[in-house]
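Missing here: one protein chain of the complex. Every other protein chain is in place.
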Amino acid sequence: MISAHVTTPKLIGSWIALLVLTFLSFGTSRLGLGEVELLIALSISVAKTLIVLFIFMHLVEQRFANRLIVILTFLFIALLVSLTVADPLTRKTFPPRPDPAAHPYP
Amino acid sequence: MSQATIDADTRPGALGVGAEHPDYLRADSGLRSWLLTKDHKRIALMFYVGVILFLGLGGTFALVLRTELLTPEQTFIDANTYNQMFTLHGITMVWLFMIPAIPTVFGNFVLPIMLGAKDLAFPRVNLASFYVYVLSAIILLGAMLAGGADTGWTFYVPYSTTSPTAVTWMGIGIFVNGISSIMTSVNFIVTTHTLRAKGLSWHRMPLFVWASYGTSIIILFATPVLGMSLLLIAIDHTFGLSLFNPRFGGDPVLFQHLFWFYSHPAVYIMILPAFGVISEVVCSFSHNKPASYRAIAYSSLGIAFVGFFTWGHHMFVAGLSEFDAGVFGALSMFVAIFSAIKVFTWVATLRGGSISFATPMLYFLWFLFLFVFGGMTGVAVATQSLDVHWHDTYFVVAHFHFIMVGGTLTAFLAAAHYWFPKMFGRLYDERVGLLTSVAVFIGFVFTFLPQFLLGNGGMPRRYFTYPERYQWLNVLSTGGAWLLGAGLILALGNLLVALKWGKRAGPNPWGSRSFEWITASPPSKHNFEETPEIERSAYEYTLSEEVARERAKAR
Amino acid sequence: MNDLLRTILFLPRQASTIAEAIDKLHYFVIIMTMGGALLVTLIGGWFLFRYRRTAVQKDPSRRMLGTTPAIWLEAVVVLGLFGMFIMWWVIGFWQFMAIRVPPENALEIYVTGKQWMWKFAYPQGANSISTLYVPAGRPVKLILTSRDVIHSFFVPDFRLKEDVVPGRLTTLWFEVKEPGRHDIFCTEYCGVSHSTMRGEIIALSPEEYERWQQGKSPGPAVAGPLDLRPSVVTEYEPPEPVNMVRQGERAAAEQGCLRCHTLDGTPHLGPTWAGLYGSTVPLEDGSRVKVDEAYITESMMDPLARIHAGYQRIMPSYLGLIRPADTSAIIELMKSLRDVRPKPGAQAPWGTVTIPETREGGQ
Partner (left out) sequence: MSAQRLAEQFETLEKQDHAARLGMWMFLGSETLLFGALFAVYAYYRGMYPSEFVQALHHNSVALGTTNTVVLITSSFTVALGVHFVREGKTRLTAALFALSTLFGGVFLVVKGIEYAHHIHENALPGGMYSFVEQPPAGVVLGITLYWFMTALHGLHVIAGMIMLAAVAVLCLKGRYGTHRFVAVENVGLYWHLVDVVWIFLWPLFYLTD
């Protein structure tokens, strides 16, 4: 069952990779790129998460069932976030109109 | 017709696997052996008692509600009590009855036996799940006594955060209840993965297992979201967290998103196990393999998956953006397809069978009508322009009661009769069973068909008083509710009587090929001495019963 | 046919222009639903009878063990059904968009829901409680908001409904076909007296409506079926003779708007209101925005969100401090000033300004 084994050098390597990615993320956030920044930061976070999942959490050497759980988890979070956020973001743009509903009102 | 058609297994010596051991009911005695048991069958029975009690409580609330609605103005309770009643009816029925009902009682009892396992993967977690359920029930009952709640089971903000009732404790109670559900579902999934008997591949499993698997996946991923949203309500109610408070720019619609992300899949948590039961009942009584095993099995997973995409159709008029409404409307149509596949496959399974007409089969017939009608009105209310009129009227009430009562409760009753011989080793009275089934159906139709018309007429739900023009339909509905209540009590009485005075049942009174019927009725404590070796699927009706038994070697 | 089905299905009158189209879809959907359920049940029942065990034992040829059932048939039926469902969706969504997008020239009326009554504010300054007067044969756009919890504005005769959400403005539009009276229900549970939160829409002929607006006929007599009277008619408030624009001027003075904004185009701390409504103004971030109700409301409630270029970020938020009626009155005031030309060459005078202390979130 265990095909790829997680070894000490691999663990140390991933640790260093995680720290490097952390500082990369920190560095890009200082550049002042605006909205793209968030996207970059989140992509880096996803990369870090994958390292933690596959190496630290040994997903690389486990059965598919466990990976399936991870896939489903991410899928459902993505679903929840995207379909929920689509609501406020499209209130004014579809159909295009000045929509008083998008604004706070006592 | 009734008794003659049941091939009661009367051959001497054929007492089923494990008959030489004392059955699980007699294996140990004393209160301790029940309360601290790790036996999945005993835990199932304890859940059985619990859910029946809460069915009674929720049903009582419902009868009070219906009686109050006999007249357009106040009949015998005041508005406040009425509002409390429908809230408590919803909370009790959804979280204390519907969601645990089939999985924790029949799932717990038969799922391990179906897989040829001695127990669930985590027996202690299973017991803990029961006690967490009891704890949640105590919290909820305590909250009912200490102020109740008048928010409706949907807990919409900002009303729920400002309501002077015990909303906080209701929220916490439901949160705890969710933990219990999650524990059961983790157990089911792990058991299905790791404890299948030798040779029992995925495509040989009984269809009930597939349905339970799908249900468990929904519970696992949807319940935490409900837990979080109710926790936010509870904290808001007590400490003023104000995350949805318009004063600070919060949007009450966001709460509805979170709530329905759980509560729409929750509908499938309630109906999927019912599908599982119906699949078993249909195949067992028509002595036929399912017209398409894979269609039923995969559509369970399909429903579990697609059920997550459709929550927005509860919010078409709630201030949802038109774009989101369109997306959710289209996605909602897909779920109906999976349900349709199931229904057609069941009907096709009947064709060419050899059908014995016992009580569970009659319940199946009711289920067919009620579920198809309820399900198609579901597609109707997901049609946006129609939903604008129907939303939050009695039409919606009638629709989901067709699914929940007409679907799940009917299937629960079918399961209660179908597995009764397995659980208690006795047969119930078939004639009384058929009669009560008819009473339940007629009562149901009279209760909820008029409510469709009320909804068309525009009567909003949760109305304590209503315009006079709606009265005659309400009177019909109330009458039906009483009949339904009476039918349920009679059905329960019939089963209780059979518990002591019923005829002894053999291991396989229905002549089913599914694996839980290999063991003795009632099964011994460990179900099987050794893991069985399975060389056939659960629906091999082309084989004679002896051959079928040989190809599922068990000891 | 229409009337027959409508009566059988217990549907109320089709009083709005879109009601009939919606009902046609309704008939189709409900007939298919009922028919589908009956068909499936009958086929199931027929199989139950034909393949009953006693009969099969007598005549084993009925038993079709091991025959492959017609999966293609199921596939065809399922695909057909799916096609039908998608058709429902297409028509339903089409109609939904028609329900949701108001025409340009609609008459705007502000609706405020509170526990447990409806309040209506008309552009010309009139107010009413529980009874909404609208002209027949003309599109009316309701701008809805709530003072406390979520309510829902439901008119069964129009087949229309929209939730009334605190903190937001939602809209609903309709065109009544002819004069008459129609029920308003609240359909979002809102507390003890939820079921008595009812009201009435009285549609008047355009002439009658005009007369009513001028205060000449406070309670026009309109024929309508008896049972359509709301069971609880709360207080009736005769339309105020006060003009909405006057009310706006009063509110603007009371709220202190006029300390920074002028009405005649004189430059001051904030943009002048003269000619502002309907114009397109530059924003700080370089984009431009059309000054409409949405932008004005936003600027009152959340002024720093999108600030007019060239002005300081000094305006306090009025969120929670100003009544909705005043908000709409101020907007009406600004509308009335849309044709006043601002004085040319004016720039904001940069003076030393103390930032007004805000009370936002202070509790």
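A few comments on the model shown:
Think of it as A, B and C in the order they're written, each chain with its own count starting at 1.
As a working rule, a contact is a pair of C-beta atoms (placed from the backbone, for glycine too) under 8 Å apart; a residue touches a chain by one contact, two chains touch by 3 or more.
All values reported here derive from a predicted model rather than from experimental measurement.
Every shown chain that the unseen chain touches in the whole complex is listed here: A, B, C. Check B:I182, B:A266 or B:L495 against the missing chain and you find that the one touching it is B:I182. The hidden chain makes contact, of the residues B:K41, B:H89 or B:K118, with B:K118.
In the full complex, chain A touches the omitted chain through residues 1, 6-8, 11-12, 14-15, 18-19, 22, 25-26, 29, 32, 35, 37-38, 41-42, 44-45, 48-49, 52-53, 55-58, 62-63, 65-66, 69-70, 72-73, 76-77, 80-81, 84-85, 87-89, 104.
Seen from chain C, the chain kept out of the figure touches residues 301-302, 304-305, 316-317, 319, 357-358, 360-363. Residues of chain B that touch the chain left out of view are 112, 117-123, 125, 182, 186-187, 189-190, 193-195, 220-225, 227-229, 232, 235-236, 239-243, 245, 248-251, 254, 257-258, 261, 526, 531.
Quick note on the criterion: only the chains that are shown with their structure count from here on.
Comparing chain pairs A-B and B-C, the larger number of C-beta contacts belongs to B-C.
Touching of two or more other chains is recorded for residues 95, 101, 104, 106 of chain A. Multi-chain contact residues of chain C, defined as those touching 2 or more other chains: 97, 101, 167-168, 170, 302, 319-320. Across the interface of their complex, chain C is touched by residues 1, 4-5, 72, 79-80, 83, 150-152, 156-159, 162-163, 246-253, 286-288, 291-292, 295, 316-319, 322, 325-326, 329-330, 333, 336-337, 340-341, 343-357, 361, 365, 368-369, 372-373, 376-377, 379-380, 382-389, 391-393, 453-454, 456-458, 460-469, 473, 541-542 of chain B. Those residues of chain B that touch chain A in the shared complex are 193, 217, 221, 225, 246, 249, 251, 253-254, 257-258, 261, 308-309, 311-312, 319-324, 327-328. Contact residues of chain A toward chain B in the complex are 65, 72-73, 76, 79-80, 83-84, 86-91, 93-95, 101, 104, 106.
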